[in-house]
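Excluded from the complex is one protein chain; the other protein chains are retained at their positions.
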Amino acid sequence: MNIFGRIFRISIFGESHGPAIGVTIDGVPAGMPLTVNDFLLDLKRRQSGAKGTTPRVEEDMPEIVSGWVNGHTTGAPLTILFRNSNTRSDDYDSISKTPRPGHADFVAHVKFGGHNDIRGGGHFSGRLTLALVAAGVVAKRMVDPINIKAKLISVGGSCDIEGTIDRALEQGDSVGGIVECRANGIPVGLGEPFFDSVESVISHLAFAVPAIKGIEFGSGFASASMTGSRHNDPILDATGRTATNHAGGVTGGLTNGNELVFRVAVKPTSSIGIPQNTYSMETDRVEELVIKGRHDACIALRMPVIMEAVTAIALADLKLPANL
Amino acid sequence: MNIFGRIFRISIFGESHGPAIGVTIDGVPAGMPLTVNDFLLDLKRRQSGAKGTTPRVEEDMPEIVSGWVNGHTTGAPLTILFRNSNTRSDDYDSISKTPRPGHADFVAHVKFGGHNDIRGGGHFSGRLTLALVAAGVVAKRMVDPINIKAKLISVGGSCDIEGTIDRALEQGDSVGGIVECRANGIPVGLGEPFFDSVESVISHLAFAVPAIKGIEFGSGFASASMTGSRHNDPILDATGRTATNHAGGVTGGLTNGNELVFRVAVKPTSSIGIPQNTYSMETDRVEELVIKGRHDACIALRMPVIMEAVTAIALADLKLPANL
Amino acid sequence: MNIFGRIFRISIFGESHGPAIGVTIDGVPAGMPLTVNDFLLDLKRRQSGAKGTTPRVEEDMPEIVSGWVNGHTTGAPLTILFRNSNTRSDDYDSISKTPRPGHADFVAHVKFGGHNDIRGGGHFSGRLTLALVAAGVVAKRMVDPINIKAKLISVGGSCDIEGTIDRALEQGDSVGGIVECRANGIPVGLGEPFFDSVESVISHLAFAVPAIKGIEFGSGFASASMTGSRHNDPILDATGRTATNHAGGVTGGLTNGNELVFRVAVKPTSSIGIPQNTYSMETDRVEELVIKGRHDACIALRMPVIMEAVTAIALADLKLPANL
Partner (left out) sequence: MNIFGRIFRISIFGESHGPAIGVTIDGVPAGMPLTVNDFLLDLKRRQSGAKGTTPRVEEDMPEIVSGWVNGHTTGAPLTILFRNSNTRSDDYDSISKTPRPGHADFVAHVKFGGHNDIRGGGHFSGRLTLALVAAGVVAKRMVDPINIKAKLISVGGSCDIEGTIDRALEQGDSVGGIVECRANGIPVGLGEPFFDSVESVISHLAFAVPAIKGIEFGSGFASASMTGSRHNDPILDATGRTATNHAGGVTGGLTNGNELVFRVAVKPTSSIGIPQNTYSMETDRVEELVIKGRHDACIALRMPVIMEAVTAIALADLKLPANL
């Protein structure tokens, strides 16, 4: 489903090369100051243009079409629309017959009986994260003063991020990366057992983002190698502050008042300049595929602001008064 | 919330030392053969008794209290109840004042204003997974002939699982582990974009399980170190079969017909025999805590059947006819 | 689905002649005083025994199996269970072949492929309202000090309720009735546009109750005959008090601070002592059916407490801080 959340409920729509992409947010309180300008910084961070990201530059100018009057929210659903432009659909003509490895071309073709919009990946395009980032801007405002910051901490297994991307670009290849997100100022007790643990809600949103293949909280996979005596975080005072933070700020599925820390694994961009093999529906055999056009060498570069949005949306949806 | 799912909807209730734990499943088709015996194998796999798991042995005998007549389901909600017994509540008297590191004691105390059931961790107890496993048995039946198998692949960073647990037991310590789950026979196209990717739904459920701190699909975190030319899985034929399976059976958030593969990181059991420091609400300072009673040295031992349940429940909820 | 609500979420299960009927409530705040005795008055009001209602008397003793410790709620899901007893299943043996007019026998047979529990109407039995009344008791506590009172205002078109039921009993027939529910002390602004108007949520719940065939708020159907100049309720002061209450306390789908008033139409009990014609699946033709056993002559007698429950549950689910 394209709808997520119980309290802060978002509905996302649009395709890469369709008329528009947008998001409707239900559950925004009335009277919250908000202007189009408030979106621009995060949209810019997500946008293409940085080294290694695709040169397709959309204006990505948000239009607020509902739930907003005179610089503040009204309490009605807030809809933010982005008109698509600068689309070169002819780049994608061959997709219908030769599904690109790593992309949704094949699975979408099967699921939707060949009726899916194939241009630019259609509804499966990473461009949909534009709507997520816009919702994140609103969510960040709602969970203020919680501070959320994400950054790219490694690319292709290396901390020399720039060098690694340069080499991938030279070879027409792409690389994956790891993004770490940290949030401070979260009260104790967010999260709703049994199913809506903080980790559950964040991971649900994170895996909706194309290219995410793993997530871990606190020590994460490293905790599997630890003993309990080392992993347990001793509680130090009445605020719940702990001496270590192996838990990444979440105990029993609830925020524990310490820094929330998680990392996501971003796979390498599926579109590469190097020729690949794939099955051709036309000839019914494996053929060589060369993907035309230029693409992100490292989609992970765009992910920090997206993971901040994921975190803010999750916290906004969970931020009920603890005792209802 | 204690309710999950849209088509196969489960509601979980109960506490470790309360009268009963149970699950109500809405969306089970009518006429499915089912007996109490069908639950016993998976419940046994989850149950305590194995080396390194807590010696508290409940009978864990399911009672089907609704949605079932004469050996088949009726289409009405199926409720499965487990009466608790063999509880030694006095072991837990001190929890109210000295929250155990790694447990939900502190966060639950804050969230519920001190009214939560503290006995055995109450609603936060790993014992709640009993209900999940029961739901998993029903879900496995529903997604048949999909075959789901999970196993523990490492403990404390080692593949010598038995030896590592023995050493932890000797020291009164605990260890974490990694569980891998594989499912075969899944049709192409399960998963509902944007938000309900297969990874989103599985991870949402997986992180509801106490002690899970990370999840990865296919190559997962390793994919962050790869290039696209290596990571992309070449499609070989009209069924979508791929030469490699770095994607772990999921492309664009949808199942791609190849083996579904994911791994979860299980933290070491929080209850250990070694003395630990924690904040005492009674004295308002850090005190030494010794946890009485015996506990699982490696909670990861119980996880394979739980992760199978997670997978089956996710697939049952997503297994709509592709085109609705 | 057998689950309703977003904030105060209830899951209902059970059959008339199965082992138990129950309800799990998610979203009950922690620390609310509650005992088994608190349920008894409303359960008694719903129970059989009054003139014209079925002589089958269940004990209807609630068992609180989760979410409750030492006389207060814990914040975890609250499950209330009612064991069935005093069932005479043999009365219902013929239902499988000769569906009773007015009952769900035929539609349930088709929907569930003949696998539904036919004993006593199974999951379609009015006995399921036991669970609704129990949830209503909890909801009433939560919306306190809102005062909700319902009563039977006519039977068979007459205000001589007792006489009308007597005559129906003499003839082995049944009669319908109208129940009116009024609630006072509701704050202005409950209800969530667009879809979750107060009327929407109340009517959704009311029509889940077997035998309800109509609902109207305020002047209801009579308002269709009015002019605007007469129907409009003039606002008198800053609290929103109106001179008349044709709106029944709801304007624009939101509570307006005046008395909430609605009425439901209850059809006559479908089970009657008079012989009826119905299609026999056995002989493939219309046969005379005589329903054995004794039944409610006027199911509407039970409805006041059920409609109070409906109102309380709706308000509990909507009673968020207005501005979130």
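A, B and C label the chains in the order they appear, each numbered from 1.
The working rule: a contact is a pair of C-beta atoms (placed from the backbone, for glycine too) under 8 Å apart; a residue touches a chain by one contact, two chains touch by 3 or more.
Given the structure is predicted, the values throughout are model-derived calculations rather than measurements.
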| item | value |
| --- | --- |
| Options C:Val28, C:Ile118, C:Val133 or C:Leu254, residue touching the unrepresented chain | C:Leu254 |
| Chain not shown: contacting residue from C:Val36, C:Met61 or C:Val286 | C:Val286 |
| Selected residue (touches chain absent from view) among A:Gln47, A:Thr98, A:Asn116 or A:Gln276 | A:Asn116 |
| Option from C:Arg45, C:Arg83, C:Lys97 or C:His204 whose C-beta touches the chain left out | C:His204 |
| Subunit A residues that touch the omitted chain in the full complex | 1-3, 9, 11-15, 18-22, 24, 26-27, 30-31, 63-69, 72-79, 81, 111-117, 119, 122-123 |
| Those residues of subunit C which, in the complete complex, touch the missing chain | 1-4, 6, 12, 99, 101-104, 106-108, 110-113, 121, 123-124, 128, 154-157, 168, 171, 173-178, 188-189, 192-197, 199-201, 203-208, 210, 212-238, 240, 242-243, 246-248, 251-256, 265-272, 274, 276-279, 281, 284, 286, 300, 322-323 |
| Sites on subunit B contacted by the missing partner chain, in the whole complex | 6-7, 27, 29-31, 75-76, 193, 321, 323-324 |
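Keep this in mind: only the chains that are shown with their structure count from here on.
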| item | value |
| --- | --- |
| Distance from the mean Cα position of subunit C to that of subunit B, given in whole angstrom | 37 |
| Euclidean distance of C-alpha centroids - subunit A vs subunit C, Å | 44 |
| Two or more partner chains touched - positions in subunit A | 6, 193, 323 |
